[in-house]
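Apart from one protein chain that is not included, each protein chain of the complex appears where it belongs.
For chain A:
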Amino acid sequence: MEAKDTTATSSKIDPYLSSPSSTVSEGEFVLLIFPDKRQYFAQALKSQRGKSPSLKINKRSYSTHMLIGLSYGSVLELQKNSLVPLPEGEDVIPNHQDLSIDTEQPTDNTEANDNRHLVDSNTSQGLSIEELAKMRDDKDISGAEIVDKIIQNSSTFQNKTSFSKAKYIKKKQMKYQPRCRIVKCTSASVCEALFIKDARRIMNLREDSLGQILSYSNVTAGSKVLVFDTCMGLITGALAQRMGGYGSIHAVYTGMQPSYIDVIARFNLNFMEHNSIRWVHAGYLFHDEINTQEKLEGDDLDKIEREKVTWPCHLQPHTEKYLLKMESEKKRLEFLQKRCGRFARKLTRPTLDETFASLKDGKKCDSLIIASQYDPKETLTTLLPFLETSCPFVVFSEYMEPLLECFEMLQKEKLAINIRLSDTWLREYQVLPNRTHPNMTMSQNGGFILTGVKLCPIHGINELDEDLMKEIRAEMGTRRGGKKRKNCPRGGEENKLLKKKPSMR
């Protein structure tokens, strides 16, 4: 058993133990979340002269350098041309003096106003659209002032109930005094943001489904995981984050090269986490010839090439000449920077052959996760042999039908146990004094999940050794039973049960 040590002592030496920072560092991706659920990814970058600001919100561009060093959870106000950090304690919905209302106390039906005099018309606002637009463009008028003006010019405001006043103000504030919060990119927040943006691109993988995949697959620090993920790399990134750089994630990809770098970058993975992801080309697994061969054909050319390189990759004479001829130091620097980065990545990257070998040889995988657009049944059949027995697998699909086929196959061929097909029902609530209710909108589809535990292919069918079985039966003195059982080696009792209950797992 491991010695009882807490994280503090050895963190300076062991790079695995560095704790995540609570402030935004340079280069990091963050999410800016507005109270109306709009979400934007932003990368905190030092302002680079000549380059346009990187973040676009409401058709305006903002520079993101001011995010560097801010605490996660801080609130920003979107002003005319900058994001302004607000002091601690400010909320994304500003406090407003007109809201000294009694929403905090339980109302005893003495609400002075109700909707009886409400007239639905567009004439209640005294300010014209043009006037509003002018105020918005005016640098000297703040968002808060616009909101106040709108309230003053509303003929119906004073007759509203306190709840509708609050709602009205909130609506105007979201529009004219927009604020957002800096949220850390975690598996949950990244998944939610992508789901809101375009659920179909991530195969309708809702946050709760991703959370379940990570738990049901039993991944933990040090696991060896095999994942086939066509949800833009969302699962792969989430796995890397969950495992903290310990263990290895063999991620299957198709096409010429893994195309999920974009989404994986959103997770701000550190080196170990990045390095725990090993890309395996699907051809290695699904091409009959390669998969069944004992040894790969031919030399690993990538490996040969890599081993020629030594750090820091001294310059070839012609490169040296070329560099010395360069006019500016700056250009030289840029060239070398790119070159070193390229070599560093190359040197630390395993070749495809090496990755496949590490998947195939040695320890089998502790978890198998499939969430791909390809036929789940075929995928599962091909990948299941790489999984250690009694280890869990999870198959996710946008549709239920492909999972039914998998379910049937697993059950019929006795490949797995504890098989479960499920989806989730998720409802969010607004919990406020006297205003608690389910949210207006509710997502109806977060995808379907099939999970199970792999059975031992030999011992799963033929339990005790033959000898021991004979012994037992001899003791019992019932020859007939023994003979009968030989005819149906899979166990008559079990088959009967299966027939009775078609879905017994």
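Descriptive notes on the structure:
The criterion applied here is as follows: contacts are C-beta pairs under 8 Å (C-beta built on N, C-alpha and C of every residue); 3 or more make two chains touch, one makes a residue touch a chain; residues count from 1.
One rule holds in what follows: contacts and distances are computed from a predicted model.
The subunit not displayed here is recorded in UniProt as "tRNA (adenine(58)-N(1))-methyltransferase", chosen from "RBR-type E3 ubiquitin transferase", "RNA helicase", "Mitochondrial ribosomal protein of the large subunit" or "tRNA (adenine(58)-N(1))-methyltransferase".
Among the residues A:Ser54, A:Thr156 or A:Asn270, only A:Asn270 touches the chain that is left out of the figure.
Considering the full assembly, A:Gly244 is the residue among A:Gly244, A:Pro376 or A:Gly447 that touches the omitted chain. The residue touching the chain not shown here, chosen from A:Asn81, A:Ser128, A:Ser259 or A:Asn418, is A:Asn418.
Among A:Thr220, A:Thr254 or A:Thr382, only A:Thr220 touches the chain that is left out of the view. From the options A:Glu26, A:Asp114, A:Asp262 or A:Glu378, the residue with contact to the unseen chain in the full assembly is A:Glu26.
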